[in-house]
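Here you go, one structure.
Here the complex is missing a single protein chain, while all its other protein chains stay put.
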Amino acid sequence: MNDPIMIEVKDLHFTRGKTQIFRGVDLQIPLGKITAIMGPSGTGKTTLLKLIGGQLTPDRGQVLIDGQDVHKLSRRALFGLRRRMGMLFQSGALFSDLDVFENVAFPLRIHTDLPNAMIRDIVLMKLQAVGLRGARHLMPSELSGGMARRVALARAVALDPELVLYDEPFVGQDPISMGVLVQLIKKVNQALGLTAIMVSHDIKETLSIADYVYIIADGQVMSHGTPSTLDVNDDAHVRQFVHGEPDGPVPFHYPAPDFYDDILAPAGQFS
Amino acid sequence: MKRNSVLELGVGIFMLAGILGLVFLGLRVSGLGVGMPSDTFTLNANFSNIGGLRPDAKVTMSGVRIGKVTDIELDQKWFDAKVVMELDSQYDGKLSEDTTAAILTSGLLGEQYIGLTVGGAPDTLHDGDVIRDTQQALVLEELIQQFVSNMAN
Partner (left out) sequence: MIDRIASLGRATLDVLAAIGRAGLFLFHSIVCLPSREGIYLWIRQMHFVGVMSMAIVVVSGLFIGMVLALQGFTILVGFGADEALGQMVALSLVRELAPVVAALLFAGRAGSALTAEIGLMKATEQLTSMEMIGVDPLRRIVAPRLWAGFVSLPILTVIFGVVGIWGGYLVGVKWLGVYDGSYWSNMQDSVSFVGDVLNGIIKSLVFGLVVTWIAVFQGYDLIPTSEGISRATTRTVVYASLAVLGLDFILTALMFGDLG
């Protein structure tokens, strides 16, 4: 990894309620590349994105974007930083009271004083890029899941951000819209030279577009490397995850007493 | 942000309905501006018992509303009730000095109000004057008592 670093996460600790979600996570996100963060569900990948975006504050550790500590910024500076970020949410998170056009125009109207005609041009450009210029008058409730995510992508890149955070972009998609999304994310990233962080557990799709991969489990970075090095990694955790093996370090069975004893338990002792 | 004129019209009508409703409650229901002329003059009257008379009760003459009661207090000198009335100024100087005031009841159990009846004296009442000849409220218990004692005799 010789690329310049855009984001550096140092010794991140985070607790929610009584569960410790992160205990010392270190990440380095290279500039202009797609970095994937993978791991079994429930390992707090979305939480990590929220920590990077400054919506949650860690118990310990730092998130540095271009050398600035996100959690030490004033509200105003954080607001300025978020202007340079786009985020694609798991569900799309389109505003249900605005139509497709207004959804994409929303960040432009908030952050810029551009005249309406210019906003219209930019929005149509972004919608054209995701192939939904014709759907601009539809309401979010009239869109399919894949279309909603494409609109959300157009909204995330509306301000031409330097950094885009993708939260599970492929979850629950049929093969066609999955293919479309993979292509789109790749294309948009190359065209705009974005730095991207993608959180996902869809191995095949993620490995096909990511430049660098971190695998997180048990609140720590388990392994990291380029997709090709991970494929041949010998670590049991990595192998189970990358090859999708049902049993391994992450057990198939929920902890239970011995099956044989359980079956033969005398009547009246059922618990 | 796109505007929606149908929606704005709907909200406009809604707020207008609220204002008209308030006007209706003010004029028709609370009787603001009804029988309340802008120019008034004040008369006082002392009653030995006002019964259930309250401030804001109407003052009538021959059943026509001409004013309202503004204040009721106990007269420390005579220990009877001193009632202050505001009457339409067009009657200022028209009511004879021996006008009588009576506390009447609308219906058997309705609101109590004051009824004025003019006499025949040449002098007239002016702002701040006192009506001497008054008739106290009919108190139901006293009526019944009288009736019972009459029966006994």
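Note that the chains are named A and B in the order they appear, and that numbering of residues resets to 1 at the start of each chain.
FYI, a residue touches a chain if its C-beta (ideal position, glycine included) is under 8 Å from a C-beta of that chain, and two chains touch if they have at least 3 such contacts.
These figures come from a predicted structure and were not determined experimentally.
Asks: Based on the whole complex, identify which of A:K33, A:R82, A:R149 or A:H224 touches the chain you can't see.
Replies: Selected residue, touching the omitted chain: A:R82.
Asks: Return the single residue from B:S48, B:Q90 or B:S106 that touches the missing chain.
Replies: Checking each option in B:S48, B:Q90 or B:S106, the one touching the absent chain turns out to be B:S106.
Asks: Using the document's contact rule, name the residues of chain B that touch the chain not shown here.
Replies: 1, 3-4, 7-8, 10-11, 13-15, 17-18, 21-22, 24-26, 28-32, 34-35, 56-58, 106-111, 113
Asks: Spell out the interface residues on chain A facing the chain that's missing from view.
Replies: Against the missing chain, chain A presents residues 50, 53, 55, 79, 82-83, 85, 87, 89-97, 106-107, 110-111.
In this text, only the chains that are shown with their structure count from here on.
Asks: How big is the gap, in whole Å, between where the Cα atoms of chain A centre and where those of chain B centre?
Replies: Chain centroid spacing, chain A to chain B, equals 76 Å.
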